[in-house]
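Every protein chain except one is present and positioned as in the full complex.
Naming follows writing order (A and B), and every chain is counted from residue 1.
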């Protein structure tokens, strides 16, 4: 667990800062968050999933964050919030703040003469920033990160070690990019010509909004002619692949290992489960939820939950089922024949 | 979009250089490509997919590239080509050429004394080139890229920032490797011995042909004893995993997120859709097409299109279907019982 807050913060102040209702002793000093079942003196824990209600009575925490319905479940000092997990997120950020980097450029960093790096930015060892790139206020550029020519990184961004931002990419404010992510590589575009491939130059950009988070080793390709666009407050987990000319709407969250082929538009406030695969040139409606490991091959115009997964079975059972699946057509034929026979008898 | 061509090129010259037929005014000067529906003065656009035919009449482009069947669809100056997308690829490359890097070795690059780097090569900041490695003419080695000992990189290759080439790997001419790709890591080889694992040394190489393109964060493992081989003109998208001792035939194209387990041979001119998964020790015939998200667990000897995807459905519908799938065997039994009953009645 991250280091505790140096002096701690009274519960009363936490309540005020996250907009939750205070119940009980507001003077208790809290210096860290902890899980309900492993919290000690000075810690605050939260209950969001009713499955863990039994932990509430037994917790060793000094205070808890609960929903109104659970407020009676403990005599501890508490924050009561309609959305305890959101309140917890705020409290945790207050108690475990990210240490602001010292504004400094490491002597081993290589910054082109024509790059514009804000005086408040921090650039770590071996980072490389190309010609005419712009790096905003308070940006943190991790060790070995590479920012290409003419790229723009907005204020307060955090690029972890080894992030690669290709030339001309644009990243909004307060965006976090984790190590190994590659922003703006060429899209997968080529023309077939008598059995050989001719590369189609990829001339567009990647344009990323503000308050975005991009996971480790995720890749987002530049557009072929136009741009690939990632909206504000989009959250991308690790090892996601987003093809050229995709457009991901604001507030959409995508779990790890998802692949989205080129030119697909995902709406706003969508949620896409891990390892889902979405074909190219589709439109997915705002607010759509795609289950994990689901393949999507047609546009979705009606929001809802969509699933397409063959259920895992004990292998022996699966073999029979997989065999039966191959014979499904004949099942339909045979059914029809039987129905016809029955009809004949009944007529 | 990439910067336009400084002076522009007359359409007549573009026609000659890409082997297309000129129709209309060949003196119009073209300085960039653009999409049909967003093209202005000086731009050339193309029509390949008949779905976009309606854009042709309304385009603001100065010239277009079309198939013979669409030549009557516009009075604009045009290039007429049997394969308009291939002609577009050539025209785009002419109008938006990659700037040749200045042959120079950045002072922060670390090059072993025994490495042989051509005088025409460009090596960017913080790149590392190991002992006895050979880097060919006009090669561009991106920032932070690492080329291991005894590795070979052929003429005119482009290794983007942070590419890692393990020791002894071989890369042919004109090959492009995108950031984060890892060439030649150990294959996943270990022997089980009473519940523990013994690592099997991975002693082979990765041998990559010419005119290959390898996407961001793609990984290709070295062979266990023999080599892993990627043929000429193979195109690999991002985040592909190729296991040890695989052999990918020339001109094959593989979309993002595909996994190919060890010792599998893929034929020439195959096309493999995104997120497909191919088991180890298989042989896939030349010219085979595998659909996206399809698992392949047996060799394919007859070329054709192969698919294996559970169709995505609204979640509620899927639950019923998934439940029914588990009962498929009993469906077959019950059908047989009904058929037997009918036969009994009929006999």
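Throughout what follows, a residue touches a chain if its C-beta (ideal position, glycine included) is under 8 Å from a C-beta of that chain, and two chains touch if they have at least 3 such contacts.
Quick caveat: nothing in here was measured; it's all calculated off a predicted structure.
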Exercise for the section: Could you tell me which of B:65, B:170 or B:309 touches the chain that is not displayed? Expected result: B:309
Completion exercise
From B:74, B:175, B:210 or B:241, the answer for touching the chain not displayed is B:241
Practice task
From the listed residues B:48, B:217 or B:269, report the one that touches the chain absent from this view.
Solution key: B:217
Handout entry: Absent chain, residues of chain B that touch it
Key = 108, 110, 126, 128, 144, 146, 148, 162, 164, 166, 180, 182, 185-186, 188, 190-193, 195-201, 203-204, 217, 219, 221, 225-226, 239, 241, 243, 257, 259, 261, 277, 279, 290-291, 294-298, 304-311, 313, 317, 320-321, 324-325, 327-328, 331, 334-335, 338, 341, 345
Problem - Absent-chain interface as seen on chain A, which is shown - result: 1-2, 33-35, 38, 83, 85-86, 88-90, 92-93, 96, 98, 106, 108, 124-126, 142-144, 160-162, 176, 178-180, 211, 213, 215-217, 233, 235, 237-239, 251, 253, 255-257, 269, 274-275, 292-293, 309-316, 318-319, 322, 325-326, 328-329, 331-332, 335, 338-339, 342, 345-346
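In this section, only the chains that are shown with their structure count from here on.
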Problem - Euclidean distance of C-alpha centroids - chain A vs chain B, Å - result: 26
